[in-house]
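With one protein chain held back, the other chains of the complex are shown just where they sit.
Up next is subunit A:
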Amino acid sequence: MHALALLAASVTVMGAVMAMTRRVAVHAVLYLVVTLLALATVLVMLGASFAAMLEIIIYAGAIMVLFVFVIMMINLGQPDSAREKEWLRPRAWCGPGVLATIMCAELLYCLNPPSGPAPAPITAHDVGLSLFGRYVLMVELVSFLLLAGLVSAFHIGRNRVGGR
């Protein structure tokens, strides 16, 4: 269990370092996806399977799609086919592929659970109870944080358009 967690953690760190050092944004996004998947694995091993699911659904899923969308939007100019050929050379996807294979192997190994005391998983029911029980004020504060972000983004976006 310990070795598996360390393996997943090192894949996380490697993916993060590679994501920071890539020059092409799409390549960095590939590494970032692997990082997020490995992070979700670490969370599962800590017993936080609900957080791991959220990590995959929201970050590796929704936000990465948004990233790719924005990259496509702001990289206008060259013809699409040439650009995509440039992006998807084997050199680009080899590294993330290897890291993803490691994570996949770990997943397959874990399918038959090892003996020993595993931490009781935290379910969506538990999370919901504490979110809307003890921490209900924090949920409200988070909503104000989102409101602040929304108003700021709205203002900055409108400001730039108006400034031209």
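As a working rule, a contact is a pair of C-beta atoms (placed from the backbone, for glycine too) under 8 Å apart; a residue touches a chain by one contact, two chains touch by 3 or more; residues count from 1.
The definition used in the following text is that contacts and distances are computed from a predicted model.
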| item | value |
| --- | --- |
| Omitted chain (choose from "NADH-quinone oxidoreductase subunit N", "GltJ protein", "Nitrogen fixation protein NifU" or "Sugar ABC transporter ATP-binding protein") - UniProt protein name | "NADH-quinone oxidoreductase subunit N" |
| Interface residues of subunit A (partner: the chain not displayed) | 132-133, 135-138, 140-142, 144-145, 147-149, 151-156, 159-160, 162-163 |
